[in-house]
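One structure, as structure tokens, below. Some questions next.
All protein chains but one are shown at their positions in the complex.
Note that the chains take the letters A, B and C in the order they are written out, and that residue 1 is the start of every chain.
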Amino acid sequence: MNSLQVRRTLLVGLVAFALLMVPWVFGAFTVSTFTRALVFAVLAMAVNLLTGVAGLPTLGQAAYFGVGAYTGALVSIHWSELGIVQLLVATLAGVVAAVLTGPLAIRGRGVAFLMITLAIGEIGYSAAGRLDAVTGGTDGLSGILPVVVLPGGEGLVNEGLIYYYVLVVAVLAYLGVGMLLRSPFGLTLRGLRDNEARLRAVGYRTDAYALGAFVYAGGLAALAGSLWASSQRFVAPGDMGFEIAALALLAVIVGGVGSMWGACLGAALVVFTRDYFGQIVSGHAPLLLGTLFVLAVYLLPKGIAGGRAQWRTLFPRSHAEHPTAEVR
Amino acid sequence: MNASQHVVPGGRGSADGVPALGVEGLSRHFGSLRAVQEVTFEVRAGSRHAVIGPNGAGKSTLFALIAGALPATSGRVRLHGDDVTSMAEYARANRGLVRTFQHSSLFLSATARENVLLAVQRRHGVQASPWRSVTRRRALLEEADEVLAQLGLLDRAGAAAGALSHGERRQLEVAVALATAPSVLLLDEPAAGMSPADTQAFQQIVLGLPQEVTVLLVEHDLDLVFGLADTVTVLHLGEHLITGDPEQVRASEAVQSAYLGAEDTSDLFLEEGS
Amino acid sequence: MSGWFNAHFVSMVDGVAYGLLLFTLAVGLSLVFGMMDVLNLAHGTLYLAGAYTAYALSDGSWLGLLIALVVGLVVGLLGGGLLAAAVAPLQGRGHLDQAALTLGISLIAAEVMVMLFGAEVLPTAPPSALSGSVSVLGHTYPVYRLAFIGIATLLAALVYLAFERSSVGALVRATVADRDMVRTMGVDTRKVLFGVFGFGAALAAVGGVLGAPIIAPGPGIDERVLVLSLVVVVIGGLGSVRGALLGALLIGQVQTLGVALVPSYAPFLLFGAMLLVLALRPQGLFAPGRA
Partner (left out) sequence: MRARRTPILIAVAAATALTLSACGGGTLGGGDEEEAGSGGPIKIGLLVPQSGVYKSLGDDMKAGFEVYLEEHDNMLGGVEVEVILADEGETADSGKAAADKLVKQDEVTVVTGVVSSAVMNGVVDLFETSKIPLVGSNASPTTLTDATYIWRTSYVNDQPGEALGAYVAEQVDGSVYFLAADYQAGLDEVTGFKRSFDAAGGETADEVYTPFPGTTNFQPFLANANSSGAEALFSFYAGGAAVEFVKQYDQFGLKGQIDHYSAGFLTEGGVLDAQGESALGTFTAMNYNFDLENELNASFVEAYEAKTGLKPTTYAMASYDAAHVLDLAIEAAGGEDADSESINTAIGEIEKVESPRGTWTWSEIGTPVQTWYLREVQEVDGTLANVVIQELGEL
């Protein structure tokens, strides 16, 4: 182990320790805000996979988030309280939804892709409000049972335990996305973002990989949706609306497009700004969010994740590095 | 060092006389503009074939038609005798017909090695694999590094493509194409924007390519063309003028009159002396 | 057929009014994007600012409307200038940063407007000479909307002629087609940025002043107007005045005649229409500068 790896291990350990300590230190509301932030972080990773990694800016991930949330909720109400069942079925539902809608979305790139995904999200939102028989209509779907982790176990009601459940799934999702990004497919997606024409010229049927990214991101967003249903025990059409989609995209921009841990921090920042600090200055959460976005764009041109690059120019290190592509 | 054992699929079409590339009555019209009109010629397997012509001759359009970036209005493109006219660009690339770009077209945020890896992993069919880190796939890495070494870029493997010099980018441009193990390599004005020294170096690279790789280049720089090509095709106003060895082409009166009045005229005839 | 026409006549007329209103909003957004490659998500805020101006200043007299128009124009120009100045440092950083910045600005501005005008929807009376309704072919129709069709048609014609016929318009179209080329010709693209931004913003704010009696100012109107304009712009093709006009008229009909024909699918019509267009032509109906 060289000193770099030591330092890295140390930091990972520190962050893990801090995350594990949350329920032991904070009150229930703060813990539930952390839980929401974690769920939002998974959604932000899905948005970032498309927007930052594959170069397909999306305003539609809330639709798949909603599909996952409703599916998870319905599984809980009608079939199984087991978390793993809900997560799997919800993810599958998200994948199916993305497979069905993806071919339409990937017909466009850039702003056209953004608008097609926006349309998919808005149509999903309207549909969720309309299908009262399944979704409970605009008043939302309640009656979701506390999630059970092991067969025969107790349902999770305590905020701290719910937090741990969400934390475990979110960390697994993070590791899964990390693996994807280092894999050949991850490299393919970065190629798609950098230069689609060239990728085609070396033999890639690029639409297929764009669709692949879309489906993966759809499944991931749905996974986050299922976590949302388990932790909030309530799902409403607003969960697949424009606001969630826009906040997720903005979280990615604030965090640093392309960087997964940046997206997670951005998501946490957005959730804490809206739900925590927004309640302190009651009624002015939009103002806080607006200020956050404006400041972030000016002060952190590459997002939180890019912030370190600026620090580096302030405190230059001895060994020169090329600005290599950021994988994570 | 012998990259060819990895890079080149066993000398296809080299002995049986089937041309590596056949262009038959190829046309492309943009509205009333006939950019390419009924062009027919063949590229012999293993040859170094150049397409030249004055500005507006239709070279770029022809190139795009052969590569598959543009659909043809009529006519055929054959690769080793197989009709690939209706195939998309990516499908032609997978069959060994691979192009480079006139302005370096790279994956700028990726390292030079990753640029080449994108081509290598496609050829290995693992480009959609979501498992196992690329950095643990030694076969891919070794092959990528071999191609980089072949182009003299190995010491820059870890640098972002965006941080390379212009000349290095041109080299990487070819490296990415070569890493797909093409049987026919299409070079789109490779010398564009290169210094004379870089052009010289580039010429050496192409000359050093294994004989199994057929090369078709579209080029402005006649130094490079006559230094490399064993066969030259001349286009004029979208139509095929002549295909022949360099001497035939230089001697052709049709070519001389086509170039008359064009700025390249003096260059063309200066060649005879050099 | 005549029965059908009779039943939907008002919807079609209203679709024209609605479409022309959308055009005044969308054209600025389209040009700023097409020319300067800037995605301005604060565009709806400009409409809202104009509409609040109309609410605050119009008192039912012609003079009130005139003052509101002048003030609205100034508000729009200032707003456009500020936005242009805000996005100028972001050059070369892509659409996402612009989107985050302008959305942030619009959130802040929306909050400020709620502080100034409250959270109620504030319907704005047109000049009293134009209030009330008249009978058009036996159908009751608001006078103001008829007048609006007249004024907005004039406005649309002016904008159209300015961009398609004048020398400034030629420069603008050239910039849409190839920005670098125009820059190398020695044109100061910064000036063009401010000019086009100011123009588009002023048009949106004037649209707000004139549109206030049709789409009244209130919280959330900025977002709704923005989404409508984006849909129009994307359908029409980014950077095309003609596209914005036809896209706006198309969406106008979709939102009136379409809704009247299939009211139970009303929530799906707007985005359904956009998906249909984008599925067939991802670059929009009239994408300029591309083969």
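General remarks:
Rule of thumb we're sticking to: a residue touches a chain if its C-beta (ideal position, glycine included) is under 8 Å from a C-beta of that chain, and two chains touch if they have at least 3 such contacts.
Only a predicted model underlies this, so the values are computations on that prediction, with no experimental measurement involved.
Put simply, the hidden chain is in touch with A, C once you look at the whole complex. Of the listed residues A:23, A:72, A:94 or A:124, the one in contact with the hidden chain in the full complex is A:23. One of A:68, A:108, A:129 or A:203 touches the chain omitted from the figure, and that residue is A:129.
Note that of C:64, C:81, C:219 or C:272, the residue touching the chain absent from this view is C:219. If you put the missing chain back, the residues of subunit C touching it would be 7-8, 10-11, 14, 18, 111, 114, 118-123, 125, 133, 139-142, 145, 214-216, 218-221, 224, 255-260, 263-264, 266-267.
Within subunit A, the residues in touch with the undisplayed chain are 4-5, 7-8, 11, 14-15, 18, 21, 23-33, 36, 126, 129-130, 132, 136-140, 142, 144, 157-161, 163, 232-234, 236, 238-239, 241, 243-244, 261, 265, 274-276, 278-279, 282-286, 304-305, 307-309, 311-312, 317, 321, 324, 326.
The rule we apply is simple: only the chains that are shown with their structure count from here on.
Among the remaining chains, those touching subunit B and also subunit C are A.
At the centre of the protein atoms shown, by the Cα-centroid criterion, sits A.
Rounded to a whole number, the gap between the C-alpha centres of subunit B and subunit C is 48 angstrom. Centroids of subunit A and subunit B (each the mean of its C-alpha atoms) stand 42 Å apart. Per-chain Cα centroids separate subunit A from subunit C by 33 Å. Residues of subunit C touching subunit A in their complex: 33, 39, 89-90, 93, 95-97, 99-101, 103-108, 110-111, 223, 227, 230-231, 234, 238, 267-268, 271-272, 274-275, 278-279, 282-284.
By the touch criterion stated above, subunit A contacts subunit B in their complex at residues 179-180, 182-188, 190-191, 193-195, 197-206, 208-209, 212, 216, 322-325. Contacts from subunit B toward subunit A in the complex involve residues 67, 69, 88-91, 93-94, 98-99, 101, 105-111, 114, 117-119, 121-123, 126-135, 137, 140, 158-160, 162-163, 176-177, 179-180.
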